[in-house]
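Removed from the display is one protein chain of the complex; every other protein chain stays in position.
So, chain A:
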Amino acid sequence: MSFRHKSRRTDAEYNGDENRNRGPSRWSNCRKRGADGSMRSNGDSDSTGTSDLKINANHRPVSFTTPESEGPVPRCADWGNEVETDERRSSVRRDMQRYRRRILTADFGPRERKNSSGSSESRDSPVPGEVMEEDEEVLMRRQKQITYGKNTLAYDRYIKEVPKHLRQPGVHPKTPNKFKKYSRRSWDQQIKLWKVKIHAWDPPALEGSELQAIEEVDLDDVMDIELDFPGLDSDSSAQPLKVSKASSSQPDSCQGTPSKMMKIDTSVDLDMA
């Protein structure tokens, strides 16, 4: 009888770029099979050696999974993302079960009346018998957009100020229903409009900070710069700048607020110089 273990590869095999070209990271436990379809053996789940990892004295990586390769970056490049994605997936599945139950019990009362006025705003509440969106990829993407929208100071202030039962339709922003069938464009537009509405609850600009100085700038001077401000016009010079709460700015399917802020900053600096 011999030891059944396989000899460990001790040479520096971990190479972030190499992994990226092949697709998912070797830590993605969602996969039992490799790219060629064969079951993954224990042999290739190891990653020994440190090769490209550069860690400075503060244990901060200079480069981690360096995204400069030519191939597409896998979605689960690091554990932080992978866990967040898994969490989103299990939340979506749980929400699906709840939603299905809601449709089945069909307990809606007077709101069941169809909206036949032909208005552009379609009914967002579940309708019994209606087909619901079940594609997990779509639901995950939509949930991510919703989560980013809710992960803001403005949303926090909004829900504290206006309890759900006191929300007035049209006046108060309502989270789009991810289980309804919408085209991609329609959904993305709904999300954009929803987020803009939430901005009304942005915290006021700080006293004496640069943000206040920016308000005094004549916006005609910066009109050349192309910025995407859905729903805003140039008269809103008094508009306070948005503050996003996450310290690490997260990528956004719509224009991210932090990058908008940065653009204004640089343009103002030129002006004020």
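Everything that follows uses one rule, which is that a residue touches a chain if its C-beta (ideal position, glycine included) is under 8 Å from a C-beta of that chain, and two chains touch if they have at least 3 such contacts; residues count from 1.
Keep this in mind: contacts and distances are computed from a predicted model.
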Hidden chain of the complex, named as in its UniProt record, picked from "Aspartate aminotransferase", "MIF4G domain containing", "Septin 5" or "AP complex subunit sigma": "MIF4G domain containing"
Residue among A:87, A:130 or A:161 that touches the chain left out of view: A:87
Listed residues A:125, A:151 or A:186, member touching the removed chain: A:151
Residues of chain A in contact with the chain not shown: 1-5, 8, 10, 14, 27-30, 42, 45-50, 53, 55, 58-61, 64, 76, 78-84, 86-87, 90-91, 94, 147, 150-151, 153, 156, 245-248
